[in-house]
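One chain of protein is taken out of this complex; the other chains stay put.
After this line comes chain A, so read on.
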């Protein structure tokens, strides 16, 4: 189960969180009230060039000091505050969400093409692996993830997502099967600028996890979705693949199809499959991945989970259900279902 919905405005026109809240709620039967969340891009214009690091704290004493020490070792906290929340009946507040606006000292990560990203990645892994009682759940620039255990509307009201304005939204309603519903396990999963929502189960998780761990990513969330964010970071940021190519590596064409391709494409696709065989994902899934300038939707190679695309004016929608898209935009005319494994990409033009 699980319901996903994402929307991008190609002109970066801002949308507040109210309609995405409604769209997600319409898919309530896809969830079990154990997890929901929202990711919004463009929400921190005042700190747009700083990393917005969101942390769940079990208490505001030991873990918080440790996280702040770590942040200060690697850079400067320019501003921080508790993420405002409003108690909801269905949500038991077990963590305190906190946010930092952070500037890494790039000279501390030499020999990297993207030192600031590397520093933040390192901090995220370090906190999630080693600091008990703290969990980084969002770490990109000018973006924020807001998630908790609860129903979509409760989580939205808990954070008052309608107060945030973004040009790209992702949202997820969870029906957990592999792990109990806990705050960290709710989607979207985020690393740096990547946010991922996922419906399904990745049967290749064991392979993917071992693969990604050999590149220095530590999987700590007990759930299959986090590897998708890490794989995108590895393939696109570090290995320089385009989003489309990355999706091709994650959900590659069957050999049969590859054999029918023109020679050049065949060579290319074979190389991709051989090199990134351990990154390829198996099992039923529909996934949407957001980055600051794009949203990508794709499903597994035999399409065991639903995925619907809607397009209208400057907006592209990706969802589990047409009804969710229509909740946001009732005038929408172009709605279609992409082919299995085929990436649908919406990009900003500015």
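In the analysis below, a contact is a pair of C-beta atoms (placed from the backbone, for glycine too) under 8 Å apart; a residue touches a chain by one contact, two chains touch by 3 or more; residues count from 1.
Everything below uses one rule, namely that contacts and distances are computed from a predicted model.
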item	value
Listed names "CbaC protein", "Archaeal glutamate synthase [NADPH]", "Acetyl-CoA acetyltransferase" or "Indolepyruvate oxidoreductase subunit IorA", matching UniProt entry of the absent chain	"Archaeal glutamate synthase [NADPH]"
Residue, one of A:151, A:205 or A:317, that touches the chain absent here	A:205
Per the touch definition above, residue among A:245, A:307, A:325 or A:344 touching the missing chain	A:245
Selected residue (touches chain absent from view) among A:8, A:272, A:295 or A:324	A:272
For chain A, the residues touching the chain missing from this view	177-178, 200-201, 203-207, 209-211, 213-215, 238-242, 245, 254-256, 264, 267-268, 270-278, 280-284, 301-302, 304
